[in-house]
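The structure's right below; bear with me while I get my questions together.
The complex is shown incomplete by one protein chain, all other protein chains being positioned as in the whole.
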Amino acid sequence: MQNNKKQFLTGHEVVVQAALDAGAESMFGYPITPTCEILSGWFESGKKCLQTEDEIAAGFGVCGAVLAGEKSFTASSGPGHILLQDSFSMAEAMRLPVVLIVGQRGGPSSGTVIYSQQEVILACFGGNGEGMRLVYSPSNLSELYLLTRRAFNEAWKYRYPAIVLTDGYTLKIRQNVDFDQFKKIENIPPISLIPENKIVHWPNIYTAEEELNIVLENTKNDFENIAKEIVSFESKEIEDAEILLIAHGIVGAVTKIAVEELRKQNIKVGLFRPITLRPFPKQELDKICGWKKIKKIVVVESSFGQLARIVRDQLAPEIDASFDYLQKPGLGIEPEEVIEFVKNIKI
Amino acid sequence: MSENLTTPIGRQAKFCPGCGHPIVLMMLQRILKQHNLEAQAVLGLDIGCSLLAWNYLPINTFQTHHGRVVPTMVGFKRARKNSLAIAYVGDGGAYAIGWQSLFHAALRDEPVLVIVVNNTVYGMTGGQSAPTTLSGQKTPTSPDGFTGNTMYGPEILHQVSNPEAFIARTAVNDPKQMLDFLDKAIKTQQAGHFALIEFLSFCPTNWRTKGIDTVKFLEERLKSVFKVGEIK
Partner (left out) sequence: MQIKILLSGDGGQGIQTIAEVISRAAFEKGLTVSFIPNYGLEQRGGVSLAFIKIGDQEIVYPKFSNPDILLIMSDQSRQRVLEYISKSKKIIDIKDYNFYLQEKKINSKNYNIFFLGFLTKMLEKEKIYLAEEIFLALEKKLSSKPNWEENKKAFALGLSFNF
């Protein structure tokens, strides 16, 4: 694949290209729509690949490869994503740089094979843990490439598992992608977590509550310390905004179009689009919402409020803007719908 | 023998008195040392009494999840071909919660060595019945005696594994056979094939046996149901 001009690619192809460019050596996966073509695309690349018996084995296979010092990843969706949280919780506990590409599909259960934003809570807080993982939400194919590269790099640099949380639309869409802008990204090399020249005894279960507590405190402190290096977001038209729209992923891109259109109609509306959902750009959002001008926060998403839960949880309690929600679980949202919704808001 | 066994790197054994695990681990260490493979060996542990082996041997060791050590070691071995990948697991982890992965690792002839320690019960959680529990055996989840069928893991896996794979059953009171099988299993992995050894083991705590009765239970009950030897 050429890297020096625009290409006409699907999201699946973008993920495969990004993982190759990130230095990934292997993938373990189980076919599930809408992520099958990442698995078949990786097979085509000629790199090491194993189609496992289920997503449990795929996730633990990645854990094993990562322990041996190899950049490895898996991709899944919906019910498969649920099973992957088993291995992901081990990765969270042992701080294994496992990378998972999630193509959200409709839920709960088998739902649809097409699209949703309903795996946000699962991606951010799945498992019996504390959400100590990196979660990225790309809004288009260029960002899908960029954030997949970042997921590998930041997972290995900071030693946290990472999820690129995308969706069935973004993966299935075929679009022009310009790779020129990404030429300068350097790869963080992998490290051998089980070294070959010394002996490691690595526990993952503790006898006493205090032992575990110390580990968790350390993990959390590290997470908070690195957060400022990782958090990213996009904001638009926030300086004099009275209504702040918050949306992520492809809905974030749609909302941006709506903001541009609403501004043309002199409606004072701005956008906050978190690019990292874990760690969440909390301080930045607090700062924007803390401005007296913001009177209303509208969370727009293709779920019944999964992003809204995170926003409300993260927002400083003294901020008194009221909330409104545009929610279409399992359905795409068009710019016109956002525009219509905002125009009907009474401040 | 027992000093070497319990404190190979100066740690205290956490296994119950009379447990079979330390015997298996000691044999493993002996064979690794004999082949000069301690540096190459990587020991992945399932959850259950197996997890207590985490700092027991002078080889790289880590704990995983219950039922998940086999797929983890499959991934490890695929990434580091020159390692000796060992998955250490109890009968519940191997034949119940982790069966799907174990079955497919055998089916695909993954070059990992799976050590299954079979004491017929879930030892760490209080001796509940396992797929390997014997007919009539009383456990907290079969208080009137176990009425289900007993699972023969190695025999089933033999049906789907490569002819070059090594699948066998031995018992912790037969050191010679244990060493012989471990030796063959290691050579099998080095030749690129799947290997599994089931060790019939002691659990006096949950069997509620004392002294010689523990050995008797293994010799008379377990061995009458589970045939030791290479599965051919």
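The letters A and B name the chains in turn, as written, and every chain counts its residues from 1.
Rule of thumb we're sticking to: a residue touches a chain if its C-beta (ideal position, glycine included) is under 8 Å from a C-beta of that chain, and two chains touch if they have at least 3 such contacts.
Remember, predicted model here, so these are calculated numbers, not experimental data.
Among the chains on display, the ones the left-out chain touches in the entire complex are A. Residue A:I114 is the one among A:A65, A:I114, A:L245 or A:L271 that touches the chain not shown. Among A:N176, A:T207 or A:N225, only A:N176 touches the chain left out of the display.
Touch with the chain omitted from the figure is made, among A:L20, A:I257, A:I319 or A:I345, by A:I257. Only one residue from A:G129, A:G305 or A:P335 touches the chain missing from this view: A:P335. Seen from chain A, the chain kept out of the figure touches residues 8, 113-114, 139-140, 169, 172-176, 250, 253-254, 256-257, 332, 334-336.
Convention: only the chains that are shown with their structure count from here on.
Rounded to a whole number, the gap between the C-alpha centres of chain A and chain B is 39 angstrom. Per the touch definition, chain A reaches chain B in the complex via residues 25-26, 28, 48, 50, 52-54, 56-58, 60-70, 72, 86-87, 90, 94, 194-197, 199-205. Within the complex formed with chain A, the residues of chain B that make contact are 39, 42, 44, 47, 51, 54-55, 58-65, 68, 71-80, 83, 100-101, 103-104.
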